[in-house]
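== chain A ==
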Amino acid sequence: MSNEDIKTIISELLPNASFEEGGEWLNIGIEAADWKDAAQKLRNCETFPFNFLFCLTCVDWKTHFTMVYHLRSTTTLDNIVVKVKLDREKPEILTVSDIWRGAELFEREVYDLFGVIFLEHPDLRRLLLTDDWVGYPLRKDYEDPINMIKL
Partner candidate 1 sequence: MFSLESLTTLVQDWLTKTFPPLVALLFEFVIVGVLAIALFAALGLVLVLMERKVAAWIQIRLGPNRVGPKGIFQSAADTVKLIMKEGLTPDGADKFLFNLAPYIVMMVAMLVLAPIGFAKGFHIWDINIGVLYVSAISSVSVIGILMAGWASNNKYSLLGAMRSGAQMVSYELSVGLSVLSIIVLTGSLNINDIVLSQQNGWWIFKAHIPAIISFVIFIIAVTAETNRAPFDLSEAESELTAGFHTEYSGMKFALFFLAEYINIFIVCAIGATLFLGGWMPFHIGNWESFNHIMDYIPSFIWFFGKTFFLIFLIMWFRWTFPRLRVDQLLNLEWKYLLPISMVNLIVMTLVAIKGWHF
Partner candidate 2 sequence: MVEEIGKTAEGDLIINVGPQHPATHGVLHLVITLNGETIKKVEPHLGYIHRSIEKMCESLTYRQFIYTTSRMDYLSAHINNHACALTVEKGLGVEIPARAQVIRVLMDELTRIASHELWWGAMAMDLGAFTPFFYAFRERETINDIMEETCGARLTMNYMVPGGVMIDLHPNFQTRVKNFLKLYKQKIHEYDEVVTGNIIFQNRMKGVGYLSKEAAISYGVTGPAARGSGVSCDVRKLYPYEIYNQLDFQEVLETEGDSFARYMVRLREMNESIKIIEQLIDNIPEGDFQAKTKAVLKLPKGEFYQRVETARGELGVYIVSEGGTTPYRIKFRSPGFSNLSCLDHITRGGKIGDLIASMGTLDLVIPDIDR
């Protein structure tokens, strides 16, 4: 299905969504407060149930964070990208690990490296770094004189 058709169906499903142009797949922007609801709707959509979350990450844009979710439908093979803007001072968002079970580890990694708090996550702990690490390394303002070498 082409991006235009997906856009029509999604705009009926999620009236508050905004769409970005340019890019291989359809980029949908959603508010943080509507995210969980929208995720449920996308997962249970009838024309294309987006049941495969294949990438969950975060990008630090110095003024705000953007959570990026890549979704895919195993029945119709469509891909979409969902972006949620988060406040940099207090990055919080509801977890989707009960909708897509694979998100559990992805969200722990994002918490570990960016500091985004996932509300209602079953087990939010650091994943890759040691438990007593201070700071969130993948943020752009992370300074570590010992481990980081500036060229």
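Everything that follows uses one rule, which is that a residue touches a chain if its C-beta (ideal position, glycine included) is under 8 Å from a C-beta of that chain, and two chains touch if they have at least 3 such contacts; residues count from 1.
The set was built so that all candidates are chains of the complex that A comes from, given by their letters.
As the structure is a computational prediction, the values presented were derived from the model and not from experiment.
Can you pick out the candidate among 1 or 2 that touches chain A in this complex?
For chain A, the touching partner among the candidates is 2.
Which residues, counting only chain A, touch candidate 2 once they are in their complex?
22-25, 51-55, 57, 59-60, 68, 70, 74, 77, 81, 100-106, 109, 113, 126-130, 137-138, 151
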